[in-house]
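Only one protein chain is missing from this complex, and each of the others stays in its spot.
For chain A:
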Amino acid sequence: MASTNCWRCLARPSQRLLLAPVSVAAASAPTSATFSTSAQQLSSKASSDGSKHIRSGKRLVLGRKKRNPDRTKPPQPGERKAFRKRIQLSNDNALKVPGLDVLSSEGVVNPESVGKIFGLPVEVVDQLRACEAFKSSQNWSLFRSPHTLVRKETVDLAKQMTDAIEKKETLRLVLTGNRGSGKSILGLQALATGFLNKWVVINIPEGQELTTASTEYAPTPNSEMFSQPVYTVKLMQAIHQTNHQVLSQHKVQLDHMQLPISVTRNMTLAGLLNATKEPDFAWPVFQAFWKELLLPGRPPILFSLDGLAHIMRISEYRSPAFELIHSHDLSLVRMFTDALGGKTAFPNGAAILGVTAKGNAPMIPSMEKAIAQAAAAQKGEEPPSRDPFFRKYDERVFDTLRGVKVLDVRGVSKTEARALMEYWAASGILRSRIDERSVSEKWTMSGNGVVAEMERVVLHDLRET
């Protein structure tokens, strides 16, 4: 039976009207509001406070995920990229390794220096840094100062380059090898050799920067080619910075009447490079510089490019007719491919170096076949024939790579591995005993001495030691 009385105040329903003032007064007290969620109370609360509900605890509150805005300063434009690209070449925590020689032009061709660690001279480090030979994925930042292992391939390559240049010939060579086997480092050592021998060193650090449509391009007048003015300015600045000492000893010999800037005979080649920073004038000036370099009596040239596969395909640029441009129609790339293909004559001797990459590289069947054919020809074997059912072979790639020498980079030998691990241990980075057994173990673990794998196995090892 239902009670006729109110449960709360024990008053009769008829009497509640009389008690109304009391209940209103009690509404503000927390004890009286235990089960009341009336809209009237909520609205009165909202009007008085306006910000939050009184009960913040066990109540479903939607929209709580609002984050308070980040008060810290956002990164400046370009700062994030600078972080990504930053090259750190020294680590003050690492121990100094005493008793290591500094790399010299004689040492790098000496067969006795195979399997030794050499320091890079300070000025060469600056030059290498200016021509972007160091990469952020390499582990330079772990050690006190840049040192490099001279391996058999290093001496071989340096010897080939110096021999060819002494005879005023052109060495056209492609560095291949498995992923992480040290192709880029070998390219860096070749550049260092060039700097040590006072050659004119031109380095294109990433082939993909030229072909992935990330830099500006413009059609070259009176030709079907396209120049990349901004990149050319950058390259000229880099060449000027790295080869200033060599280039300032040579003066301009030709008349460059067609150039938009005035070039006089008493201008040095370094001055010619530095004459303009205007992207519109960059390509003609660079062409003039290249012509000057090819005159007899000039210093020898080392022209190197990393990431060869990227310039052996159709680029991502479009012509005015909205057709994709072949990479070899970009004039800077054309300059390199002509040199690599042997179309350019170098009267002072030159070394043209194409470094393939495996980590970030498109599959180019033409390039692979052409390199395989070149390698077979180098060994005196029957060159492998093309796949007769493959339609997309690129004849320009075959022309470029015809007759090049191929240097296949493989893993380091065990003595070289030991030198490397001893250097790591002496720097304090590797905290374990280095003996024949451990070297042999790591060498085997890293696929017979693939250097990047050795770093993974040894330096990045997280095991309990």
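For the reader, a short list of remarks on this structure follows.
Simple rule for what comes next: contacts are C-beta pairs under 8 Å (C-beta built on N, C-alpha and C of every residue); 3 or more make two chains touch, one makes a residue touch a chain; residues count from 1.
Everything below uses one rule, namely that contacts and distances are computed from a predicted model.
Taking the options "Apm3 protein", "DNA replication complex GINS protein PSF2", "Small ribosomal subunit protein uS7 domain-containing protein" or "Sen15p" in turn, only "Small ribosomal subunit protein uS7 domain-containing protein" matches the UniProt protein name of the chain that is not displayed. Mapped onto chain A, the footprint of the missing chain covers residues 70, 72, 74-75, 79-81, 83-84, 88, 91-95, 136, 139, 141-142, 428-429, 431, 436-437, 440-441, 460, 462-464.
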